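Of the protein chains in this complex, all but one are displayed in their positions.
For chain A:
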Amino acid sequence: MGPFNYKYNLKTMSYHVNEKGYYGEFGGAYIPEMLYPNVEELRQNYINIMQEEDFQQEFQKLLKDYVGRPSPLYFAKRLSDKYKTKIYLKREDLNHTGAHKVNNTIGQILMAKRLSKTRIIAETGAGQHGVATATVCALMGMKCIVYMGEIDIARQAPNVARMKMLGAEVIAATSGSKTLKDATNEAIRDWINNPVDTHYIIGSVVGPHPYPDMVARFQSVISEEIKKQLLEHEGTEHPNHVVACVGGGSNAAGAFYHFLDEEQVNLIAVEAAGHGVNSGESAATSVLGNEGIIHGSKTLLMQTKDGQITEPYSISAGLDYPGVGPLHAHLFKSERAEFIAITDNQAMEAGIELTQLEGIIPAIESAHAFAILKERKFKEDDIVIINLSGRGDKDLDTYIKHFNL
């Protein structure tokens, strides 16, 4: 069963997007008329294209031979012993380019080709999605433009160099706060200016419908594999808990996807508390945000009482987005998922702990998910799956500074 073969009746699925692009009260497409034709073209075609036989074949083949899927589901024995529960790691860190991001960019580049687009744009924060996009553009020989906040360009030099090596043009977003949210604004403006030949590869389950659903479907390979692999390890498809970090929420969407309607599986979304939820420097959107519109989607976001979008903070560049995808807003509001906020320091400690117990250096984003092991009790025979969404190579500088290595 491929990730797009599910013949779900969308009307009866409470946690999936409805025909109008909403998850409960969240989602939709709040976009200027200038973007309507692009988004509408995608909306009308994405499901059909994903369900085409040759699309699936090409997608599955690239996931296997190029990305290196399936990624292992690894029983972390020493970590399990320490926390007295059964912990499995979904090793998205072993994917080509080092994170789950590439699952989505492979899918979207194939989508762009089928829509006859010749030019790709993307936004990036830390540079992981930018690198994953530049990679698939190199693979397909497509022109690639990546928007990145001026401040992020300065603090993520190795990823900027990677994108350039891959042939992408990196354009600095110099407006507003000069970070991810502004890079996203610039990418959207580029799409307004280039409505015919360009496809915008959004990196997370954010943006106007159909992006949140499309990206979640491309990432859903994560939970599809977890089910099969857990059956081999434990004789059941159903873990007790699935844990994932959430910035925009794409790795969590992928890890939760095939468990959304299986209520016996507890879902845990881990947000970045930065210096502390109430410190004024945080990215814990579900706690600090309220309903509004960001980047074309009605969702939870951090904003002033006047509706101006505020700047989040986290030590991890992949989690400091002021909004959260509409699926996650719905999971929060409906209490389908548990939301826990983890500070910079807790995440860094958890990163070192995983490194020393299991020999795996996690991305700081993913380290947030591991930090809940100290925060929340699990039963001894619970099966806890933690989505290890990316590897920590990109974060060595931050680890070095934080621990004076």
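Descriptive notes on the structure:
Quick note on the criterion: a contact is a pair of C-beta atoms (placed from the backbone, for glycine too) under 8 Å apart; a residue touches a chain by one contact, two chains touch by 3 or more; residues count from 1.
Throughout what follows, contacts and distances are computed from a predicted model.
Taking the options "Serine/threonine protein kinase", "Putative sugar uptake ABC transporter permease protein", "Sporulation protein YqfC" or "Tryptophan synthase alpha chain" in turn, only "Tryptophan synthase alpha chain" matches the UniProt protein name of the chain that is not displayed. Interface note: of A:I31, A:V102, A:L300 or A:I372, the residue touching the hidden chain in the full complex is A:I31. Residue A:I188 is the one among A:I188, A:I202, A:A216 or A:L300 that touches the chain not shown. Screening A:N18, A:N45, A:Q60 or A:S175 against the full complex identifies A:S175 as the residue touching the chain left out. Although one chain is not displayed, its contacts with chain A can still be listed: residues 28-34, 36-37, 175-176, 181-182, 185, 188-189, 192-196, 291-296, 303, 305-310.
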